[in-house]
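Here the complex is missing a single protein chain, while all its other protein chains stay put.
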Amino acid sequence: MTARLTRGTVVLDAERCKGCGLCIPACRPGVLSMSAIVNRAGFNLPELRPGCTGCMACAEICPDFALEVWKFEEPALLDDSAADGREV
Amino acid sequence: MTTVEISTGPERPAHRVADFKPDLLQSSEHDLCPGCGHPVAWRLVLDALVELELSRRSILIAGHGCYTQMMRISDIDSLQCLHGRAPAVATGVKRMVPEATVVTLQGDGDMVSEGLHEVLHAASRGEKVTALLFNNGVFGDTGGHMTATTVLGQRTKTSLEGRDASVYGYPIDVARLLAQIEGAAYVARGAVNTPGMIARTKRMIRRALELQMAGAGFTFVEVLTMCPTGWFVPTLDGPEYLEDSMMETFGIGELKSPAPAG
Partner (left out) sequence: MTPRLLQGSGAIADAAILAGCRFFTGYPMLPFTELLEEMARKLPAAGGVCINAQSEIEAVNMALGAAATGARAATGSCGQGISLMQEGIAELALNQLPLVVFNMARGQQDYFQSTRGGGWGDYRTITLAPKDIPEAVAHTQLLFHLADRYRTPVILYGDYVIAHTSVGIEIEALDFGPLPPKDDWALDGTMSGTGRARQTWTWARGKPNTPGPGPSAAWESIAEKYAAIERSEQRFETYRSEDADILVVSFGTTSVFVDRVVDELREEGLAVGSFRPITLWPFPAEGLAEATHGCAHVLVYELNAGQMVDDVRMYAADRSVIRSIGGVSQDDSGMRQGDLLNADEVRQRVRQAVATPASARQ
């Protein structure tokens, strides 16, 4: 089990996303990756693993204004090995 | 909106640090391609207008291109004008409403191909407007054709083997031309292919708008934007292709800026 300190998280507007993937290399801690989830238009959506710092780089580079970024009041240690990032 | 659980979401106490869309967008819905750099650049302009408290007295003059959609979804008093003519139109607007923040938005085909005359003369007159150039080195809206800023080697539908200098000559660096003009107070070139470039470009746009409202003269910011469709490259390769082709040809930075105060 790998625990990652996570300071923030994002919310994705799935129907706005066009699966361009620009958020993935832009993510400074590298915790965004392309998933198999597909929206109504057929675009693959990105997904977030624990370790987000709330830096907002993904939201700033998103051409479709599809990302909202949150910062936790208290950083959390989240389990990187679990798909849903359960708290350690 | 449909949100998808792609993350743990803000289930624990948290505060939002970035909204989906800037305040000055009436809607985030547009038809631009996946990976298009134009909306990324436009967000910086809208955020700058709000941060500098200029948004309630701003006027936008937009040319013809994919970026015209940015005009349509923006909550700014707008005028869509003839190809290439935005700096001339902006002259008439700003002279009649000098207290407004006047911004022009053009692509490279609009400004550097069709409208080279108008932008040079507006700069020479020192018109107190901020001219924006979203430069992706192609006519994107028409399907990917050569413009005056298409870099050597770039394949387009009118330069199928790649732009060859012996046939089509060399791209024009309009920022460098403008930097030589006395009436131009601020000339800068940024890009939106990486978070670092985005942050740097935001500062350029803020500076240009501040200088407009200080009456310094003509201000100009060129932003290199990704057009993977027009470049015939995979979407994810856009940022790196921009760096290798356009940044390599034109360079990034402030080409002209007023001496610092004091």
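Lettered A and B in written order, each chain numbered from 1.
Rule of thumb we're sticking to: contacts are C-beta pairs under 8 Å (C-beta built on N, C-alpha and C of every residue); 3 or more make two chains touch, one makes a residue touch a chain.
Please read these numbers as outputs of a predicted model, since none were measured by experiment.
Trainee: According to the contact rule at the top, which chains on display are touched by the left-out chain?
Mentor: Answer for the hidden chain's contacts among shown chains: B.
Trainee: Can you tell me which of B:A14, B:A88 or B:V233 touches the chain that was removed from the display?
Mentor: Candidates B:A14, B:A88 or B:V233; residue touching the omitted chain: B:A88.
Trainee: On chain B, what residues meet the omitted chain?
Mentor: 23-24, 26-27, 29, 50, 55-59, 61, 71-82, 85, 88-93, 95-97, 100-101, 117-118, 121, 125
Here is the rule we go by: only the chains that are shown with their structure count from here on.
Trainee: Touching chain B in the complex: which residues of chain A?
Mentor: The touching residues are 6, 8-16, 18-22, 24-26, 28, 35, 37, 39, 43, 45-48, 50, 52, 54-57, 59-74, 76, 78, 84-85.
Trainee: Quick one: which bits of chain B touch chain A in the complex? Just the residue numbers, please.
Mentor: So the residues of chain B touching chain A come out as 1-10, 12-22, 25, 28-30, 32-40, 43, 192, 194-195, 198, 235-236, 238-239.
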